[in-house]
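Okay, here's the structure, questions in a sec.
Only one protein chain is missing; all other protein chains are in place.
Labels A, B and C are assigned to the chains in the order they are written; within every chain, residues are numbered from 1.
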């Protein structure tokens, strides 16, 4: 499992979400409270947007987030109106930057917390289903990156809700298999999306904040606590979109 | 806090201690049961000896041990009659190889689990007390490396018990300060030593195994479990020496 | 371009080939003399065999070889009868361990120096042509790993010469494109193979030594110099096999 924290609103230093709150993403990397594994030490990443540029900046490394002084500096110095950060807990294999979230393609960035339990069995067919241009962007080996590229192939840019609806049948495991868990946060630089789904109903957690001091709002795996604002759990099977401070919800019937 | 595992006896693959047992050092790096912090993800290291060479091999990296495929390979392929491994939990600062244990000097290797609470206050004077040759070997910034170099300066090679006796007053904090915690395992390639001490009596754990299947014995922060042999907790303030399968104990009155 | 050094014969410390000779692989990583780029600082790797184990050990990292103290230690401490080492010069992209050579599958290890100029165009079809079991082993994004998996699919284990003959038409670029360059060294733990080919005749260099002091022989991108033994350039389009100190050659007509 992994932990995610994202923000949309007026420019704030990244540290206000990522490293400073009492239960910041950095804190969650060591002491997650709503995940089966409390430690997320298998790499981290950060995508942030500038209003005058389409493509986000991307910073990823294989160290635990808590051990990286560069991350502390970056979060202190860089301000942005939209950003997503992720700390990773891998269940297997060696950590590489290419397998760290967020994944980025054009204006889009994407973070995932969950698992496609039968990914080994469907990896080839998902791979084969990608258009050439997206196939060429594949850099790592994770199910998460494959989900992102597949969403793009299914029209994420035009209709995110429809892309999710088309995705779910493709990655839902056969009856009797371990459950699909899919909690994801993604952005095109203007809107911030959050979505949770699990084939057995047990979705990884995801919350949205009320209005923060900055006037913006956050979406995170666990409430960042120190903000004087209420946090609400997001409903499963519903695509939430944060845009200009307003949260809209679209039902995704799988 | 950190976790340590060491072995002395007939040649065995390192994996028999480091990566394969049910509660191997690798397992303890994620799920330590007798330490205040269960995760030791701030680097690791390994020193191993060859009968025909004086200086041990040293392998250290800043990744969590569980994320390093090289470590798995090394432990599977390399056999040794004497070796020490360490996984690190840092309380502060950036991880660097120079701050990972074991530390090595000539034939000696040294691992530490504990803290010198007032190290910032005594670092300069400890530094100044080192002979030139040892001072020149200092590569990092930890209290652990400084303890090792100081032990060498105090005659570790000639009389380990006496060196420890001379060390303790130099690093014991003043009354009212946080306690000194000093659990260490060290070797000259022939003998394996273990020692625990705390100024408040609450020493980090350390155990010695009975005779393992290989005929050798292990010293470890926590029993490796899967071995069909009893483990005994080492008494505080006593220097244990494992040599040719025999354990001797020397009282260290501080 | 990259540099390769390999050995077969009686057990020797890896340092005798990798780090100690005047023009060792380590030296070639900084000062290659027969390559268009003299610096090979984009990661390195090492595969070595034990007589009593089928699968080789694998050690790879993304640092320049010259900056890795672990590599120095490993090469000093570990002896083997068969091993391959590689230093990498990447023309593009971020370095990851998964893209460092050697690649390993079962008993086989494989290093490559060269390029498939139109790899982006044929990557999908090469990918699709792999059997499931080999497809599942793909960890990185390089043409080199794909060549290795394709050779395995084409029967490398049964008939290496035939596998190479079948490979070449699959990766030869169309007329007018940049040339294919393929110099590779690979082993099954008993035999060491070397092969050079280029669609324009300009193959990356590859040499075989005479009998070294140890009684074994080496294959390397550039002579290691300090050995008191003659080095011969290997002929292009010929598969060389070093086994029990004897070199045999098989013509590969593409």
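A few comments on the model shown:
One rule holds in what follows: a contact is a pair of C-beta atoms (placed from the backbone, for glycine too) under 8 Å apart; a residue touches a chain by one contact, two chains touch by 3 or more.
The shown structure was predicted, so the numbers you read here are calculated from the model rather than taken from an experiment.
Checked against the full complex, the one of C:39, C:107 or C:166 touching the unshown chain is C:39. From the options A:2, A:74 or A:87, the residue with contact to the chain not on display is A:74.
Of the candidate positions A:30, A:50 or A:165, contact with the hidden chain is made by A:50. Touching the missing chain, out of A:7, A:59, A:195 or A:240, is residue A:59. Where chain A meets the chain that is not shown, the touching residues are 48, 50, 53, 57-61, 69-70, 73-74, 76-78, 97.
Although one chain is not displayed, chain C still touches it through residues 30, 39, 41-42, 62-64, 67-69, 90, 94-95.
Within the entire complex, the positions of chain B that touch the omitted partner chain are 94, 96-98, 120, 123-124, 127-128, 132, 135-136, 138-139, 141.
The rule is short, and it goes like this: only the chains that are shown with their structure count from here on.
Residue positions of chain C with contacts to 2 or more other chains are 97.
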